[in-house]
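Shown here: the complex without one of its protein chains, the others still in place.
And now, subunit A:
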Amino acid sequence: MALKIVKGSIDRMFDKNLQDLVRGIRNHKEDEAKYISTCIDEIKQELKQDNIAVKANAVCKLTYLQMLGYDVSWAAFNIVEVMSSSKFTYKRIGYLAASQCFHESTDVIMLTTNQIRKDLSSPNQYDTGVALTGLSCFVTPDLARDLANDIMTLMSHTKPYIRKKAVLIMYKVFLKYPESLRPAFPRLKEKLEDPDPGVQSAAVNVICELARRNPKNYLSLAPLFFKLMTSSTNNWVLIKIIKLFGALTPLEPRLGKKLIEPLTNLIHSTSAMSLLYECVNTVILCVQKLRILIEDSDQNLKYLGLLAMSKILKTHPKSVQSHKDLILQCLDDKDESIRLRALDLLYGMVSKKNLMEIVKKLMLHVDKAEGTTYRDELLTKIIDICSQSNYQYITNFEWYISILVELTRLEGTRHGHLIASQMLDVAIRVKAIRAFAVAQMATLLDNAHLLTGNTQRNGICEVLYAAAWICGEFSEHLEEPMATLEAMLRPKVATLPGHIQAVYVQNAAKLFATVLRGQEGVPADSTVAQETSQLLIDRLPLFVQSSNLEVQERASCILQLVKYIQKLQQKDVEVAEEVTALFAGELNPVAPKAQKKVPVPEGLDLDVWINEPPSGSESEDEGRKSKGKAVFAKEESRHTKPRYTEVDEKELAKRREVRKAEQANNPFYIKASPSSQKHSVSKPNPSPSFSLRLCHTLTHLLWMPMSDQYVKLEEERRERNKADKKKKKDKKKREKGEKGHRRRGDSGPESEEDITPAHMVDIVTEEMPENALPSDDDDKDPNDPHKALNIDLDNCPLMDYQVVVSVIFENKCDSFIKSMEFNVLDSLNSKLQRPDGAGPHDGLIVPFQLPPGISNEARFIFSVQNIMMPQKLKGTLTFIVKTDDSSTHEKLDFKLHFTCTSYLITTPCYSDAYSKLLESGDLKGCSLKLEGVNQPFHHLLARICFHHHFSVVERIDSCASMYSRSIQGHHMCLLVKTADQTVSIDAKCDEPGLLGNVLDEIKLTFSQC
């Protein structure tokens, strides 16, 4: 035997161990992948051997390879094998590998339950230790449910080493299996006062973690923590407790007052900077102290000072604002973390007064910033700062638009879409700004080539999306619509991303309508208008060829439209008004959640197909839908026009008629007045091409920072306002007479209210249905595991219900049986009631002996918490079989099946009470159909009564009502009907889960007969 072991380990010497593997990889830097693949082949060979030491070595190497990023999930079963080794050395390797490689979807985890349970109850504390450590990494809901009880037992283990691990892992168990929190909580609370500091610290850790998510459930623990805070000397624990109090104080203001004294004591007495910081953080007494931290040369303290500052900002914004200078200074810091923190602070500090100044500073930083990440961060912050609380702080939107335009000059930013959506938002919601915005956007469009240096990767071209849309939608504000139209149809546009091209094409049509109107208004020759149409006809085919379906479709639609218009123009028909009518109507902003708030009309099922989907064209349709971002639903609805096909003029005219009819019925369209169609007076127009070129050079000159001008203008305006006010004041004073001292000089810093917006800005708020509140909390993540742990631990007492189980023991052998011991493995839900003082795993002694052939009955009491589900408990019976000359110890395994029926108690019910119960409406229904039952009806009822503890309330012919009650007081009503071998049962109960299970059991009963 010993020889075999030695021989095995001699073989083993020639296998690579972990160190050899590491060394090998380091020596094969050039062909690492190849080397590793040969190593993996070796490992596969090693795993095939029976020697557990070889296997463990292989698994150890695999763990390392997993860390290098190789997939080793194929070896999961081998890992389980190594885990179940009896030697600690290998077991530890196995558990380490498992904690690295296993995750919830690893299917072999199911196989580990019993092994882990065995390790948890191992006499060797380190076996238990590694099992707990490993389990903490890969615990699944199933494992948590099966092992919760074992771990709870370990929380009272004699060794503190096990206790602290068991306490800590409970948090993971709670997360995976929230039902365990309630039964485990009393013991967890007990551990807060454990004599061992490590266990105490673990308990504090777990409770703080729980309380952080749902603080209100843990308020009752405050006194206990208060005691701990004054008695504990462990800094780690103190920090945790102080953090916990930080979460509790907002809920219980009295706590704050109580805390001041111990906290100030700690602040004065502690030497640990970390503890001091947490104290200061929680108390938030002294902003001035924080200033010292920020001014400190130690970068860590500076960072934390800023962090704390941002917390104070939420409650006392005034006190932080006075440190604006300091925070702006931090923006110049060389450390990125500190700069980001400072930025965050600025967000909360802006006011109407300082917004422009702060943003100006930030713009300077944008120019200086190296590295796109920081610059992008700055950009988003600028936009966040400006747009916060519905543009509350912006007094001059012209300034804001020009800031946005300046931001578009950033190269390589990823946030083009952000700028674009801001532009759209402002242009739509602030009506007064539209003319200015349109002018700016036209400039942008004209200079599009500056933005699209390297088109594909450059996110900034998203801005053109907004620019094109704004120019099109609000084209009445354009000074040079023709020029813009030309800019939008340049061949270069075809290099833009598809969804932007689509917007270009669509809005070119809108612009076209405007241009036509302008041109037809002037009485001159009609050729100018025709030239415009020709421009479109020349340029659009480029887009018709686009590979993007959206672009193609829109372009071909519009091309046909323009061709038709041109024909009308050639006949001297005035079409402008009618074309404009295509795009009439104003768009209002809609809140993002508005759609959700519209109640679904009765009888409308959104999941039902209106028409069965055609099988072939489905994918194509989807492709079209997914392309092109639909910002406005209305825009979409306009374009459900037929796709491009070769159509003759007649066809086109016919379609036009159809469309007009459609438009007449469509509330979104303003009908074209029929009179305008026949009046045709040609109007002259100044030469477009000439003015166009001039305009082009001009815009180049305008391409410079403009926001600065606005800052200056704004300052001047404010000065003027102030001066005006002062004049008024002075006047008043003068009128009063020149008795008193007249104050000279500056009238002091202006207050917030003094600043009046530059122009009356009407911010259109988003449309929402009346009954909807914007603050509805449908943003919460329903998958947050901590939500499930929000269990009120104080108010609901544990609900224990008892079930008595009678067990009949029958001795079928010829020997005498004695010393029977009955034991059941408790689950969290059901527990065998044991006498006081007995451990949770102790068995109960059966109080009798059995001579051969005799049977006797013993009763055991179980406490059950949840009766909704049937349960199976595993148990063992140990006994001694005594024959004449010897006695042997024997064991019998069994399973106890707790059906849901077993929780029902036969309770009589009178028919009037029964009907009242049914009328109350508290009960939920469910039904069951049994076929092929050929029993007399009364037999059938008797069966239900006997097997499922019901009583008959009333019986009329082949119809009967039955009643039963659960041990927790749930009512259960059945209506049983029979007609030629088919039995239908309509059931009602106030607990649908329980009802479902009982019905299943009834079905089973009848399927067995």
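One rule holds in what follows: a contact is a pair of C-beta atoms (placed from the backbone, for glycine too) under 8 Å apart; a residue touches a chain by one contact, two chains touch by 3 or more; residues count from 1.
Assume contacts and distances are computed from a predicted model.
Student: Can you pick, from "Tctex1 domain-containing protein 4-like", "serine C-palmitoyltransferase", "Transcription and mRNA export factor ENY2" or "AP complex mu/sigma subunit domain-containing protein", the UniProt name of the chain not shown?
Tutor: From the choices "Tctex1 domain-containing protein 4-like", "serine C-palmitoyltransferase", "Transcription and mRNA export factor ENY2" or "AP complex mu/sigma subunit domain-containing protein", the unshown chain carries the UniProt name "AP complex mu/sigma subunit domain-containing protein".
Student: Check the options A:156, A:235, A:388 or A:935 and report the residue that touches the missing chain.
Tutor: Considering the complete complex, A:235 is the one touching the chain left out.
Student: Using the touch definition up top, pick the residue from A:63, A:232, A:408 or A:580 that touches the left-out chain.
Tutor: Selected residue, touching the omitted chain: A:63.
Student: Just checking the interface: what residues of subunit A touch the absent partner chain?
Tutor: Its contact residues with the unshown chain are 2, 5-6, 8-10, 12-13, 17-20, 22-23, 25-26, 29, 32, 53, 60, 63-64, 66-71, 87-89, 92-93, 96, 99-100, 102-104, 126, 129-130, 132-133, 136-139, 161, 164-165, 168-169, 171-172, 197-198, 201-202, 205-206, 208-209, 212, 234-236, 239-240, 243, 272-274, 277-278, 298-300, 302-304, 307, 334-338, 340-341.
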